[in-house]
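Heads up: the structure comes next, in structure tokens.
Every protein chain except one is present and positioned as in the full complex.
Chain nomenclature is as follows: A and B, assigned in order of appearance, with residue numbering initiated at 1 for each chain independently.
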Amino acid sequence: MKSHRATLTFHLDDRLGFRNITHAVEHELVTSGIRDGLCLVNAMHITASVFINDDEPGLHHDFEKWLEWLAPYDPSSARYEHNKAGEDNGDAHLKRQIMGREVVIAVTNGSLDFGPWEQIFYGEFDGRREKRVLIKIIGE
Amino acid sequence: MKSHRATLTFHLDDRLGFRNITHAVEHELVTSGIRDGLCLVNAMHITASVFINDDEPGLHHDFEKWLEWLAPYDPSSARYEHNKAGEDNGDAHLKRQIMGREVVIAVTNGSLDFGPWEQIFYGEFDGRREKRVLIKIIGE
Partner (left out) sequence: MKSHRATLTFHLDDRLGFRNITHAVEHELVTSGIRDGLCLVNAMHITASVFINDDEPGLHHDFEKWLEWLAPYDPSSARYEHNKAGEDNGDAHLKRQIMGREVVIAVTNGSLDFGPWEQIFYGEFDGRREKRVLIKIIGE
């Protein structure tokens, strides 16, 4: 069994945003030399997500509006008890549950084994500081 | 390390529906000859899900009603900017985030290592065309 580990670092200027990381993950897969196995990609922070969906700006706008409806940003502790501890990111912990922490992708013939529209995204819900994504690939 | 790859193809007549795919996944596991490892099952399309829950028609009705509350079908672009691009499936991209893209299942003694009620489902949110599910099993 071979394995490969890498991290990606992000520093978004906004509180919330999405970044397409498909090419970065493909680059690590090529570097790994692994032809067949599984590739895990996960946020290393608990107010961020890694997910697979469409690379379409209108959809990303829809995600943002929808997440604000589901878990509105509110720095007060009236809505989020988490914010009593000096934080203002209670909403971000909830948004991350909707979008997920991680994806697991099959590796076949040295490529990410994807359908026609699958793209990997980093989802940030409490940006303006440095955060990381972990890529771990195992196989042969 | 051994690995096995297979796809399942679906063409639902309705926009939204659920199909129990547990037996199909078990069939691929037997075909693989793998006795110990991990089994990934994922939707290859971004308006569909693979998830594990109960095989009970009342619950599936509840899922459908709940998903329509969370992300109502609306072909207009008033609600979903994604629909400005000539699509009518903005809701389906959101529903898929709730239900998830994939499941990872332990393989032990040649079987899916499941609790008493775990069943695997394909969830379709934009049907009436051909779509695929990927099964990837690695182990020994």
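Assume contacts are C-beta pairs under 8 Å (C-beta built on N, C-alpha and C of every residue); 3 or more make two chains touch, one makes a residue touch a chain.
Note that this is a predicted model, so its numbers are computed, not measured.
*Asks:* In the complete assembly, which of A:31, A:76 or A:97 touches the absent chain?
*Replies:* Of all options in A:31, A:76 or A:97, contact with the hidden chain holds for A:97.
*Asks:* By the contact criterion defined above, which parts of subunit A meet the unshown chain? Give residue numbers in ascending order.
*Replies:* For subunit A, the residues touching the absent chain are 1, 3, 5, 38, 40, 42-46, 70-71, 77, 80-85, 90, 93-94, 96-98, 100-102, 104, 132, 134, 136, 138.
*Asks:* What is the set of subunit B residues that contact the non-displayed chain in the whole complex?
*Replies:* 1, 36-38, 51-54, 56-59, 61-63, 66, 70, 98-100, 103-106, 108, 113-118, 138-140
Here is the rule we use: only the chains that are shown with their structure count from here on.
*Asks:* For subunit A and subunit B, let me know how many angstrom lie between their CA-based centres, rounded off.
*Replies:* Here subunit A and subunit B have centroids separated by 20 Å.
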